[in-house]
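I have placed the structure first, in the form of structure tokens, so that the comments after it can refer back to it.
Every protein chain but one is kept in place in this view of the complex.
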Amino acid sequence: MFPASFDFYRAHSAEEAVSLLGEHGADSRILAGGQSLIPAMRYRLAQPTVLVDINQMQAANYITEENGELRIGATVRDSDLEFSDLIRTNYQLMSDVSDVVADPIVRFRGTLIGSLCHNDPSGDWPAAMLAARAKMIIQNKDGKRVVNADEFIVDSFTTAVEEGEMAVETIWPTPSKNTGASYQKIERKVGDYATAAAAVQLELNEDGTVKEAGIGITAVSYVALRVAEGEALLRGQKVTRNLIKAVAAEASKMADPIADGRGSAEYKKEVVGVLVAKGIMQSLERLGRKVEA
Amino acid sequence: MEITLNVNGQEHKVDVEPRTLLVYALRENCGLKGAHVGCDSSSCGVCTVVLDGKIPVKSCTMFAVQAEGHEITTIEGLGGGANLHPLQKAFHEQHGLQCGYCTPAMIMSSYALLQHNPDPSEDDIRRGLSGNLCRCTGYMNIVKAVQQAAADMRQPAEAAD
Partner (left out) sequence: MSDQIKDLNPAKECRAMGKSIKRREDARFVQGRGTYVDDIELPKMLHMAIVHSPYAHALIKGIDTAEALKVPGVKAIITAKDLAGFNLDWIPTLAGDKQMVLATDRVMYQYQEVAAVFAETRAQAVDAAQLVEVDYEPLEVVADPFKAREDKVILRTDREKKTNHIFNWNVGDREATDKALAEAEVRVKQKAYYPRVHASPLEPCAIVADMNTATGRLTLYLTSQAPHAHRTVVSLVTGIPESNIRIVSPDIGGGFGNKVPVYPGYVCAAAGTIVLGVPVKWVATRTESMTTDSFARDFHMEAEIGATKEGKVTALKVTTVADHGAFDAAADPSKYPAGLFSICTGSYDFPTAFTEVDAYYTNKTPGGVAYRCSFRVTEASYMIERAMDTAARELNMDPAEFRFKNFIQKEQFPYNSPLGWTYDSGDYETTFKVALEKVGYEELRKEQAEKRAKGEIMGIGISTFTEIVGAGPSKDFDILGIKMFDGAEIRIHPTGSVIVRAGTKSQGQGHETTWAQIVAEELGLDVDKILVEEGDTDTAPYGLGTYASRSTPTAGGALALGARRIREKAKRIAAHLLEVSADDIEWEDYKFQIKGVPSKSVTTQDCAFAAYTNPAPGDEPGLETTYYYDPPNLTFPHGAYICVVDIDKSTGEVKVRRFVAIDDCGTIINPMIVEGQVHGGLAEGFAMAFMQEIVYDEEGNHLNTNYTDYLIPTAYEVPKFETGNTVTPSPHHPIGAKGVGESPTVGSPAAYVNAVIDALSPYGVSEIDMPISREKVFSKLRAAGVEAF
């Protein structure tokens, strides 16, 4: 199929992008990896009249770790994360997601920030963003602001990025040595959006109790959700089977999925709890720990 | 708009619309029919070509204008005639193709895979090619072909060690 006509601009800096977006208004869009936008345009579900391509924005292509934070620019692709030793060793959750998001070819184009901005209710990255307590830097003609994950994710396909703005950097706190994480996704095949998925990140104290917990679930509501009640249950506790069950139940309780080709609402609601449980267990395992009796 | 595409080491000046997808520019403007089209949703991968020597892309999910300034390699640039690429040879020898519709893309995707991982396990190959559909072969012989080609391609390097 064939997209409707549009005007094409290349932006070489965030300032240029923001000014082009300002100039062309509501029907202009940033073109990042294009792996969501172009298919939507082929179906004519999206018909922007202006595209601002950011792919040649060299300065936006960075992954840097400093002062306990990982900073990622707007043109960093899923495959950059998938093949990065730094990510593989220090950012378990991100590494897990970069192995299962979309398919291996799509990952060579799709960007982390593009995916977050797209904010598909079944997207993988938003759930991870919530669990990892990541932030986004958004730029407009007046300057930049930082929003945390909970504020960034607003509604289906809607984020805190407003008309005339560009997301320029995402910041992920560097997990401590005592942090284990896991991304659990049920997909019907490679390249499928999640039927349900759970992102879990657990930081433990020396005594094995939970210092901090992050749990994000996706594909079970109109947006990715943070399982705040479950996180609260875990904090300060030893992880027992019963506790895991309680946390899983919190996830299922929050979930408000729709029935579709991927499954019935009841199934998704139930299975997302199972995924949270599996995520907690794998996070512990990866720290060389077991579920307490 | 007029753009210049560098395909298989050759410059093509082509007149396209901004909305022209790379796959159609390659097929209809450059006359290179090796990349095919099989879906509307960026799912099948039969349009896969390689950018800058090692990046596989679905050429239906990129605008032709975006390919300006990149080196594009299509199946036609990989090898031909008496100089077949080891992958092309291996697909033939291992019966890694039937109708041939997915084949150019499968080979290009395998090519990119081997650039990133010259000695892939069977699992690496199956995962690495999971953005490309084949409806005929059941993938068994495609996996074997990639294994054969990987061994062939490693040989000179290993011999040099």
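Letters A and B mark the chains as written, and numbering starts fresh at 1 in each.
Note that in this section contacts are C-beta pairs under 8 Å (C-beta built on N, C-alpha and C of every residue); 3 or more make two chains touch, one makes a residue touch a chain.
Remember, predicted model here, so these are calculated numbers, not experimental data.
> Could you run through the displayed chains and say which ones the absent chain touches?
Counted over the whole complex, the chain not pictured touches A, B.
> Which of these, A:18, A:181 or A:271, touches the one chain of the complex that we don't see?
A:271
> Tell me which residue among B:5, B:46 or B:153 touches the hidden chain in the full complex.
Going through B:5, B:46 or B:153 one by one, B:46 is the residue touching the chain not shown.
> Any idea which of B:30, B:50 or B:125 touches the chain not displayed?
Answering carefully, the residue with contact to the hidden chain is B:125.
> Identify the residues of subunit A touching the omitted chain, counting contacts across the whole complex.
Within subunit A, the residues that touch the unshown chain are 1-5, 44, 103, 186, 188-193, 195, 244, 248, 261, 263-264, 267, 270-271, 274-275, 277-278, 281.
> Tell me where the left-out chain touches subunit B, residue by residue.
17, 19-20, 24, 27-28, 32-41, 43-44, 46, 74-76, 79-82, 84, 88-89, 91-93, 95, 97-104, 107, 125-127, 129-143
The working rule: only the chains that are shown with their structure count from here on.
> Any idea how many Å lie between the Cα centroids of subunit A and subunit B?
Once rounded, the distance between the two centres reads 29 Å.
> For a test of understanding, state which residues of subunit A touch subunit B in their complex under the given definition.
Subunit A reaches subunit B through residues 1-8, 31, 34-35, 38-39, 41-43, 51, 53, 55-56, 83, 103-106, 108-109, 190-191.
> If you look only at subunit B, which of its residues touch subunit A in the complex?
1, 17-19, 21, 40-43, 45, 48, 55-58, 60-63, 65-66, 69, 109, 112-113, 116, 127-132
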